[in-house]
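Every protein chain except one is present and positioned as in the full complex.
Naming follows writing order (A, B and C), and every chain is counted from residue 1.
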Amino acid sequence: MPKNLTFERLLPGDDLGLGVRSGAGRWVNKDGSVNVRRLGVPRFRSYELYHDLITMNGYWFMGLLVTGFLLTNLLFAGIYLAVGMEHFTRPGGAGLLDKFLDAYFFSAQTLTTVGYGHISPGSHLASAVAACESLLGLLSFALATGLLYGRFSRPHAQIRFSAQALVAPYREGRGLMMRFVNRRSNQLIEVEVSVVLSLRDPETQMRRFHALTLERNRISLFPANWTVVHPIDETSPLAGLVEADLLASGAEFIVLVKAFDDTFSQTIYQRTSYTAAEVRWGARFLPMTKVELDGSLIMDIELLDASEDLA
Amino acid sequence: MPKNLTFERLLPGDDLGLGVRSGAGRWVNKDGSVNVRRLGVPRFRSYELYHDLITMNGYWFMGLLVTGFLLTNLLFAGIYLAVGMEHFTRPGGAGLLDKFLDAYFFSAQTLTTVGYGHISPGSHLASAVAACESLLGLLSFALATGLLYGRFSRPHAQIRFSAQALVAPYREGRGLMMRFVNRRSNQLIEVEVSVVLSLRDPETQMRRFHALTLERNRISLFPANWTVVHPIDETSPLAGLVEADLLASGAEFIVLVKAFDDTFSQTIYQRTSYTAAEVRWGARFLPMTKVELDGSLIMDIELLDASEDLA
Amino acid sequence: MPKNLTFERLLPGDDLGLGVRSGAGRWVNKDGSVNVRRLGVPRFRSYELYHDLITMNGYWFMGLLVTGFLLTNLLFAGIYLAVGMEHFTRPGGAGLLDKFLDAYFFSAQTLTTVGYGHISPGSHLASAVAACESLLGLLSFALATGLLYGRFSRPHAQIRFSAQALVAPYREGRGLMMRFVNRRSNQLIEVEVSVVLSLRDPETQMRRFHALTLERNRISLFPANWTVVHPIDETSPLAGLVEADLLASGAEFIVLVKAFDDTFSQTIYQRTSYTAAEVRWGARFLPMTKVELDGSLIMDIELLDASEDLA
Partner (left out) sequence: MPKNLTFERLLPGDDLGLGVRSGAGRWVNKDGSVNVRRLGVPRFRSYELYHDLITMNGYWFMGLLVTGFLLTNLLFAGIYLAVGMEHFTRPGGAGLLDKFLDAYFFSAQTLTTVGYGHISPGSHLASAVAACESLLGLLSFALATGLLYGRFSRPHAQIRFSAQALVAPYREGRGLMMRFVNRRSNQLIEVEVSVVLSLRDPETQMRRFHALTLERNRISLFPANWTVVHPIDETSPLAGLVEADLLASGAEFIVLVKAFDDTFSQTIYQRTSYTAAEVRWGARFLPMTKVELDGSLIMDIELLDASEDLA
C-alpha cells in the first residue's frame, strides 16, 4: 500500500508527537488544511514573500498594490518638497498644500511613466530624483506583472466534496461512500483517490490509521461525478462497527484526491475529511445525472448532496 | 490494467447515472470533449475567469481587450467631463462633442501612459483622477501581459487522428487500426495510447466498457505516424462480431493519447473517438512515408487518411 | 523492457513505412533531431507561431522585433501623412521628407509610449489614430515580454556526448561505452539513459531495432561525467560481431537521456546517435576527474573525448 497515507508510523521509537497523541480535534479540515500550528517561525521570511503575495486574498492584494502606489508617491513627494518645488518648470501654487499636491501628482506621473510634462524637473537634482523614481516605477510594475501572472496561473483545484459520507447498501453488504465533482469546466484526467481512517485507541488514547480499500481508486477521465466506495466487508476496519463506535473513537476519514489538469498541464491535489458526525448511516446518494431524450447526458452539480434515507 | 479506462464501474451500487445509462449519442466527440452537460454551474465564477480568458478564441480575446480599452476610456472621459474640462491646461473646443473627445483622448493618453502633455491636468482634482487612471492602465497591461503569455504558453497538442478506424488484415487474422500524426514540428516523446470500447447491452440497454489490448501502447520517440493496432483475436471483445453488430450495439471506440512535449517540458493529452459508423471493414492504411533515393525519409501528413479497400 | 525504444514494431501489418524501410542515412542526428522530412504541412500554421518564435535563433528573434518596430512605425507614419500633418501641433518641415520623418518619429514616440509632446495630435482624428497606435504598442510589448520570458525559461539541456563510442575492455570481456557530461552548472538528478541499436537486415534490407542492456541505466545524482556501458556478453546483439559487420549493416546506436533539472523543476530530454563509423574499437576513455591534495574532486570537461588506443 505505498500510495496510502500511513502516518501512524511516521514517528519512530520514543518520539511520539504527531499523529498519535492528537486529541479531540479533527486532523484535516473540510478545506483540506491540516490542523498543526507552527511555533518558532519568524514573522518575516523573505522566502515566503512570493508565496504570501501569490496566495493572499485578491482584494487584499489589490489593496496592497494601491497602498504601495500611494505610499511611494508620498515618499517621493516628500523628497521633491525637500529638493524644493522651485526646481520644477511650473512651480505651481504658493501654499504648502498646493506645493505638496503638485509634488505628489508629479510623482504619480513619473512613477507611472505618463510624464505629461506640464510639470517637469527643471534642475539636474530634480531630474536625478525623477529618474530614480521612474526606474523604480518600471521595476515595480515588472514585479506586479509577474505577481499577477503568478496569481492567476497557479493551480486551482475546484473539487467539491459531498458534505456527508454515507453508509449505504453496496452489493450484498454495505459500503462507505462519499462523492465529489469538479466545479470547473476544465477536464481533469487520471484522477486518483485514497481514503484513510483515523481511530483513537480506547485504551492508550493513541491514534491508529487505516488505509481503506476502495472499489476503485483511479479513473482516466472525470467528466461527471465520482462516488468513492469503501466496501465494508470482513477485511474492513469498519466491519462490525456501528455509528456509536465511530463517534466514541473519534473517527475521521481523510480523503486525498490527485488529478491532472488537462488545460494547464499541472498536477493538482485536494483533500478533505469526514468526522464520525459527518457520516450518515442508512442513506444513499441520488443520481446527479440523467439522460435526455436525445441521448445526451446532463449532470446537475447542485444535486451533489442529494440523498435519501433508507427505511 | 491500471492504465486503461474503466468507467463501467465508475458508479457503484444503485447510483446508476453516468456511463451506463447514456443513450444514443456518442460519449466523446471527435475533438476530445466529453458529452456531459452541466447544470447548477453559476454563470459567473471568479475561479473560472482565468481559465475562460486563456481558452477563449483568439479573436474574441483581442476584441475583449479592445472593448475594455474603449469602455475604460469612455468611463474616464465621463469622469473628466464631470470634473470639468476647465480643469485641464488646454480646454479645447467649446461644444460638448469637442469637450467629450478631448476628454476621451486625454483618457487614452493617460491609460496608455503616453502622456503627450498638450492636454494635461491643470488642477489637483484632475491630477488625482488621472493618477488613478494611469495606475489602472499599468495594472491592466500587467494583466494583459500575463494573459497573453498564459495563452500562448499553454500546452497545445496538435495530434490529428485518421477520420476512420479500419478493420484490416493483421498477421494471421484481423486487427482494428487507427493512426495519428503530430501536426506540429515539435518532438513528442514517451507517447502512450489506450483504446476503450463502449457497447450497449441489448437487454438492459446499459453500457459496458472494455479496455482493448493493443499491439503496442507506448513508444519513446514519435517522429512520424503511429498506427495503433488492436488484434482481433479470441480474447478481443470484437471476436466474432461483424459490422452490423457494432452498429446495433452503438459501439464507440474511445482513444486517449498522452505524450511529453520535449520543447516545452509539458505533458499533453488528446482524445478522440470512433463510432461504429466511423469504422470501415476490410480496408487498410496506405503508407504515409517513403524513402528517398538518398536514404532519407519523407512523411506526407496529407496521406493520414489514405487507405484502400480490400477485395 | 517498457522503457526502451522499440520502434521496430511501430508499424503493424502491411504498413511498412518508417523505421523499417529507411535506407542509408542515419536515423537520429548528432544533435538529437530525427531524420524525417514532413510534407503536407501548411506554410503558415497559427498553432506553430509561438513554437517558432520561441525556438528560433536569438539574433533572428531580435531582428524580427526590430523589423516589426520599424515597419509598424512606417505603417503609422503613412496613416499620419494621409491624415495630414496639419492635424498635429507642430506641423514641422515643409518638404515631404521632413513631413514623413516628423510622422515617423511621432509614431515611434507613440508606439513606445514615450510621448514627449513636442509633436502631439492636434485634432480628434489624429488623436484617434494615436490612441490606436499606443494601444497596439502596449499589447505588442506585452507579447514581447511573454516571448522573451518564454524563450529563456524553456528547458535547455546542455548535455555533451563524447564524439565517439568505444568498444573497450570491460570486466572479463568487452563493452560498448559512450560518456557524457552536463555542461551547465545546474544540478541534474534522476538521470536515465537508454541505448538502442538499429541494424539493417542484409537479406530484406529492413531495419531491426535492439534495446541494449546497460550496466546501469539510472543515477540519482549526476555531479560529474557518466560513462554508459553496454556489456558485450553472449546476450548482446553485438556478440561475435566485428567492426566490419557494423559498418556493413549500417549500424546506428541511438542514445536517449532523460533527467530532472533541479533548478527549474523541469524534466529534460536529450538524444544523440553514433553510426558504425563513430565507434572506435579497442580504445578506452581516460579519466576526466582527479583528486586534489586536499581531497576535493576536479572534473575537466575538456577531457570528455580523451581516450587511448589499446595495443
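Just so it is clear, a contact is a pair of C-beta atoms (placed from the backbone, for glycine too) under 8 Å apart; a residue touches a chain by one contact, two chains touch by 3 or more.
Predicted, not measured: the structure shown is a model, and the values here were computed from it.
Among A:Phe61, A:Phe100, A:Tyr116 or A:Phe161, which residue is in contact with the omitted chain in the full complex?
A:Tyr116
Of A:Leu135, A:Val242 or A:Leu310, which one is in contact with the hidden chain?
Answer from the full complex: A:Leu135 touches the omitted chain.
When the complex is taken as a whole, what residues of chain B touch the one chain not shown?
Here the touching residues of chain B are 113, 115-117, 145.
Would you write out the residues of chain C that touch the absent chain, in ascending order?
58, 65-66, 69, 73, 98, 101-102, 105, 108-109, 112-118, 141, 144-145, 148-149, 152-153, 156, 158, 168-171, 175, 177, 179, 183-187, 189, 215-216, 218-221, 223-227, 229, 260, 262-265, 284-285, 287-292, 294-303
List the chain A residues touching the unshown chain?
Answer for chain A: residues 2-7, 9-19, 21-25, 33-41, 45-51, 54-55, 89, 109-110, 113-117, 120-122, 124, 127-128, 130-131, 134-135, 137-139, 142-143, 145-146, 149-150, 154-155, 194, 256, 266-269, 271 touch the chain left out.
In this text, only the chains that are shown with their structure count from here on.
In terms of CA centres, which chain lies closest to the overall middle?
B
Taking shared residue numbers divided by all residue numbers at the interface, is the value for chain A and chain B over half (same) or under half (different)?
Shared-number fraction below one half, so different.
Take the average of all CA coordinates in chain A, do the same for chain B, and state the distance between these two points in whole angstrom.
Those two chain centres are 26 Å apart.
With chain centres taken as the means of their Cα atoms, state the distance from chain A to chain C in Å.
That pair's centroid distance is 37 Å.
Mind pulling the residue numbers of chain B that touch at least two other chains?
Residue numbers touching two or more other chains: 109, 113-117, 145, 149.
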